[in-house]
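Dumping the structure here so I can ask a few things about it.
Heads up, one of the protein chains got dropped from this complex, but the rest are sitting where they should.
On to subunit A.
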Amino acid sequence: MHAFSQLLDRLSLEPRRLAKEALLVRYFRETPDPDRGYALAALTGGQSFKHAKPALLRALIAERADPHLFALSYDFVGDLSETIALMWPRPEAPEEAEMLSAPALTEIVDQLGSAGKTEVPGLLSAWLDGLDETGRWALLKLVTGGLRVGVSARLAKSAVARLGTLEVADVEEVWHGLKAPYEALFAWVEGRAGPPETQDPAPFRPVMLAHPLDEDKDLQQLPAADFAVEWKWDGIRVQAAAGRTEQGQDVRRLYSRTGEDISKAFPDIVDLLTFDACIDGELLVVSDGKVRPFSDLQKRLNRKTAGPKLLRDYPAAIRVYDLLTHEGEDLRGLPFQERRKKLEAFVAGLADSRIDLSPMVAAKDWEWIAAARANPQNHLDKDDAEAVEGLMLKRWDAPYVNGRPKGLWFKWKRDPHLIDAVLMYAQRGHGKRSSFYSDYTFGVWRDGAEGLELVPVGKAYFGFTDEELRKIDRFVRNNTINRFGPVREVTHDQDVGLVLEVAFEGLNRSGRHKSGVAMRFPRISRLRWDKPAVEADRLETLEALLPDRE
């Protein structure tokens, strides 16, 4: 456990990616199986304990600290595990605690995994008593899952690959057939065994991702003729895989872009997977052949199952843009041009139009492509055009490579909408921003009963630099007029108020918000210290952006 907490401690304070990777490589090299495998599971988000949930931790600290003091501390620290680690009282008799020396990582995983619900609190508090602040923090991070030490699953896998001569892509490829403590994986990267075998006929294939297009640079350097142009749909990226086991059993699965199996939430989609293939596409809600707004799709997301009403009201569909395998053949090495031909033939052979083909945009030159990006309604019918959030540019000759390879795929999103809004409320943030007032509710003007009034239209918590954050934080603390628990109301009248330029991707009607509108993906694009609050935008400006349909 000590080595693991030291690792997390160093990682959490190390901003440089390469240095993080070096720390990980060293840890994996120096730590024996199965400890390092459980650490890898924790780092990749694959470790969870049924009975050790945040509610239990809250209960443990509630027995030891005043609830109000805990709430205030948590509000400041912004991280449950860290707050508890720091507030945990020192044991009365420290000598005794030292005798209970910190257990090994594997021991913790084993004991927590097998302990019954009633035994877990006792186990945890005994360990917490025996550890110092860093140890407690690491233990709590481990048991609650979310490590938040700035290490992506990919970086952890990349460090594993570096133990030997493999690439991260090799590890990704076999990853989804593996389980903690990953002994077969370590044996393979260290050259002690062959690649781990998987029997799964419908495994997840790591996805290929795009870089944002740099308009100033890329458009100059890249010939338009090298690229296939597709619409970028405003849904979620999915992978649908189906196949048959050696015993003749059909396996059909829908995966999120990170490889999470979301089949249970989408039985309507799973029913359509009557093939032996792996397809890459966009999950959308489509009724009567029309793509519905993203807010409709959201009703289907983050659910464990889907009831008949949900299936009827929000029918899901896949708009396909790539074919990764077909009838046992891996197509990923082929150029996009050839995969596309096979994809078109494949989709043509499907019986149900709920899996349809993402159409190509017949492109001439960059100017023409830019015009299509600005005005998709000139190419698509209205509902489809509203579901377009930009363009995808894919090199005709690019193979399907996992990760985010340079120069092969680009996304070119539509320009965001901008409005000037006034800061109304602020709340302390979590994670990186914790302990600063970094979650902002902002509003725009409308005519109220007593003249101009601000109505909240959204909330944003990123888009600013650390320096700007400190300035807004100071503004909030010096202009607080009301406190509601963790929320502070700041001065926001026509004379005094902080104007925020807010960028967002789109707007939907909302019954939940007083203003009747809800923004997609709002973020702070600029601080307008120079702009008088009264000159911020009016609600009418936003309403003009709403889609027509109710």
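The definition used in the following text is that contacts are C-beta pairs under 8 Å (C-beta built on N, C-alpha and C of every residue); 3 or more make two chains touch, one makes a residue touch a chain; residues count from 1.
In this section, contacts and distances are computed from a predicted model.
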item: Listed names "Cytochrome c-type biogenesis protein CcmE", "Amino acid ABC transporter substrate-binding protein", "AAA family ATPase" or "Ligase-associated DNA damage response exonuclease", with the criterion being the UniProt name of the chain not displayed; value: "Ligase-associated DNA damage response exonuclease"
item: Sole residue of A:Asp466, A:Asp495 or A:Asp530 that reaches the chain not shown, by the stated touch rule; value: A:Asp466
item: Contact with the hidden chain (one of A:Thr83, A:Ser158 or A:Thr441); value: A:Thr83
item: Residue numbers in subunit A that touch the chain omitted from display; value: 12-15, 65-66, 68-69, 72-73, 76-79, 82-83, 86-87, 137, 431-436, 466, 477-478, 480
